[in-house]
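Have a look at the structure below, then the notes.
For this view, one protein chain was removed and the others were kept in their places.
When the chains are written out, they are named A, B and C in that same order, and each has its own residue count from 1.
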Amino acid sequence: MLTVTNLTSERDDRILFANLNFSLHAGDLLQIEGQNGSGKTTLLRILCGLSSHFSGKIYWQNQDVSQQLPNFLQALLYVGHHAGIKAALTAEENLRWMQRLHPLLNRCTITEALNQVGLYGYEDVPCYALSAGQQRRVSLARLYLSSHPLWILDEPFTAIDKKGVLEKEALIVKHVQQGGMCILTTHHDFDLPKQTIRRINLDQLAHTITSVDTTPSYLVSV
Amino acid sequence: MNIKMPKWFYQLASPKWSYDIMGMLMPWFGLAALLLLVTGIVWGLMFAPPDYQQGNSYRIIYIHVPSAILAQSCFMLMAVAGIIGMVWKMKVAHIVAKSAAPIGASMTIIALSTGAIWGKPTWGAWWVWDARLTSMLILLFLYLGIIALYSAFSNKASGDQAASILTLVGVVNIPIIKYSVEWWNTLHQPASFTLTKKPAMPPEMWVPLLIMVLGYYCFFAYVLMARTRIELLEREHKSGWVTALLTDTP
Amino acid sequence: MNFLNAAIKRELLLALRNRSEIINPLAFFLLVITLFPLAVSPEAKVLANIAPGIIWVAALLATLLSMDSLFKNDYDDGSLEQIVVSPQSLALLALGKVISHWLSTGFLLALLSPVLAVMLFLPSEAMPALVGSLLIGTPTLSLIGAIGAALTVGLRKGGVLISLLVLPLYIPVLIFGAATVQAGALNLPISGHLALLGAMMVFTLLLAPFAIAAALKLSIRN
Partner (left out) sequence: MGYFANFSDFINMGGHALYVWLSYGITLVIFGYNLLAIWLKKRAFFTFAKRQLKREQRNYDA
C-alpha cells in the first residue's frame, strides 16, 4: 500500500505540482495525466526514489519509504523512458541480467516473455541490431516476467503497435485485478469501465495552485 | 569536380560487381602469394649468402624489409581509397580503406618486431631508438588511431568519412614525421652508432628480396580482397543479391 | 556474493563485446612512453634513470583515461537507473564494475609494462618490482578513479573534471609505486614498498565501493 502526503516538486524554481495527496491500495490503477513538461515523469521518478527534487512524505506499508527501502525496491518494477537495455548484449542476456537484479521477475521464462512481445527467435540477437520499437518490447517483456506488487510505468505504450498496446493493456488490467498496483503515464485512454481507473491530472492541479494558492490540492477520484 | 574516369572505374562502384571481380581475382593472388613466399623464404634462408658483417642474422631482411615497405604503401593505398570514396562517393572504396587498415597494422607490427630482433645481435639491446624503428612505431600508432576511429562510429558511413579524413591527415604527416625523427636521430646519435652505408647488394641477395616483396604484395591483395568482400556482404546484407547468395550457399 | 560474480561477468562480457575499447588504454600507455625518448634523449643511461617514474605516470594516466566511460554508457542507456531501483546493493555492483575495469585495463597494463621497460633500458632486475607494483597499485587507481567517475557521470563535461578530482588522490600510490621500481632497479628489497601498496589497496577496496554507490545515487537523483 503506497501513500503520498503533500508532495511538492520544484524544478529550477518552477513548481511542477504541490500538496499532492493520494494513496494506492491493492487492485488500484492510477493514471497520471498532463501534457509534456507537467512533471509526470518527475512524479514517477520521485515515487521510485530516482529524484530528490521534492518535499513531502511517501509511505510504503504505512512506514516512511526511506526506512522501508529494501522491501519497497523488492516490490517495485519501474519501466522508464530509457529502455534500460545494453545495446551490446543480446535480448536474452539483458533479461537474464534484469532477473538477477529483480528476483521477482520469475513468472515465466525469458523465451516465453520474448515470445509474448512478439520477439520469438530474437533471443540471441544483439540489441544494437534491433529497432527502437523492438528494444522497447524487450524492456516491456519484463511485464510478462514480473510478479512485483507495484508497477510504475512511464509511457509504456510509446513505439508499440496497436496490437501490442491492447495486449499490454490487458496485461496491466490482469495485474491489477490480481491484487497488484499500477501507476502509469500515457496519452492512450484505456477503454475500461470508468470506475476502475483513478486519474490525477497535473495540469488541473497546477491550474488550481496558481489561481488560488492557499487551498490544498484535492484528490480527483472519479 | 567531376573528372572523367574509365568505365571500369565506375563499375567498381557497384558492390555486387566488385564482389564478383574480387571473388575471381582472389584465387590467383592467393596462389601467386603462396608460390612467391615459399620460393622467397627457401631461397633467402637456405641459398642466399650471409652478410659479411652481420652473418646469418642478416636473413631477417627477407621478412623485415618487405613488411616495412608494405606497411607504408598500405597507408598510401588507404589514403587514395579514402579520397576516391569521398570525391566520387564510392562505398566500395571506403570499404577497401577500412579493410586495409588492420592488415597494414599487422605488417607494421611484423616490421617492428623483426627490426627490433634483428638489432639485438648488432646493437646488443632488444630495442633501440633507431630512426627507422621509431618512425615505424609512430606509423603503428597512426594505424591504431584509424582502426579505433572506424570502430568508434555506430553509423558505418560517417565512420568511413571520419577515418578517411584522419588517413589523409596521417599520410600528409608521414614525411614530416620521418624527417623530424631522422633529424632527432642525428641530433642524439653519436657517430659510432650509424650503420655504415652497405655496398650494393649482390644479385643473389636482392633477387630473393624482390620475390619476397612481390609475395607480400600478393598476400596483402588476397587478404584485402577477402576482408573487403565480407564487409561488402555485411553492409549490403539487406539487398537482394546478398539474400540470393545466402539462399543458394549451403 | 553471487550478485558480485554476475556483475563482474556482465561487465567482462560487455568489455569483450567491443574489444577496441580494451586496446585504447594500452596503445595510450605505449604512446606516452614513446614520447619520452623523443623528447628527452634516446641514450640508455638517461632513459634507465627516469624509466620507473615515467612508466608509472603513464600507467596512471592510462587508467584515468579509461575512467570516463566506466559509468557513462550505463547512465545514458538507463541501465544504471534500473540498478538503483533494484533491491541489489549498489556498492556490490560498483565493486563488480571496478574489478572488471581493472581486469581489462590495469591488469593488462601490468602485463605490457615489461615491453616498455625494455624500450627504456630498465635493468631486468627491476622487472618483478615493476610488474608487482603495477599489479598491486592499479586496483587502487581503478577504485579511486571510479569514485571520480561516479561523481561526474551526470555532468556533461565530466571527463576533464575526473582528472582534477582524482589525480591528487593518486599521488601516494604513484610515490610508492615508482619507489618500488627504483628500489628493484638497485637490487634493494622491495617487500616493504609492496606491503604499503597492498595496504592502500585493501583500504580503498573496503571504503571506495560505498563512496561510489553514494556518488552514483547522487548523480542519478539530481
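Note that a contact is a pair of C-beta atoms (placed from the backbone, for glycine too) under 8 Å apart; a residue touches a chain by one contact, two chains touch by 3 or more.
In this text, all values refer to a predicted model and were calculated from it rather than measured experimentally.
Note that the undisplayed chain, when the full complex is considered, contacts A, B.
Although one chain is not shown, part of chain B still touches it, namely residues 41, 45-50, 55-57, 59-60, 63-64, 67, 102-103, 106, 109-110, 113-114, 117-118, 120-121, 219, 223, 226-227, 230, 233-234, 237, 242-243, 246-247, 249.
Touching residues on chain A toward the chain that is not drawn are 120-122.
The rule is simple: only the chains that are shown with their structure count from here on.
The chains that touch chain A as well as chain C do not exist here; no chain meets both. Placing every chain at the mean of its C-alpha atoms, the farthest one from chain A is found to be B.
Relative to the centroid of all protein Cα atoms, the closest per-chain Cα centroid is that of C. Averaged Cα coordinates give chain A a centre that lies 55 Å from the centre of chain B.
Multi-chain contact residues of chain C (touching two or more other chains): 18.
Residue ranges of chain A in contact with chain C, taken from their complex: 48-52, 70-71, 73-74, 76, 78, 80-89, 93, 97-98, 100-103, 126.
Chain contact summary for the complex, chain B toward chain C: residues 125-129, 134, 137-138, 141, 144, 147-148, 151-152, 181, 184-185, 188-189. Note for the complex: chain C touches chain A at residues 3, 6, 10, 13-14, 17-18, 73-74, 77-79, 81-88, 220-222.
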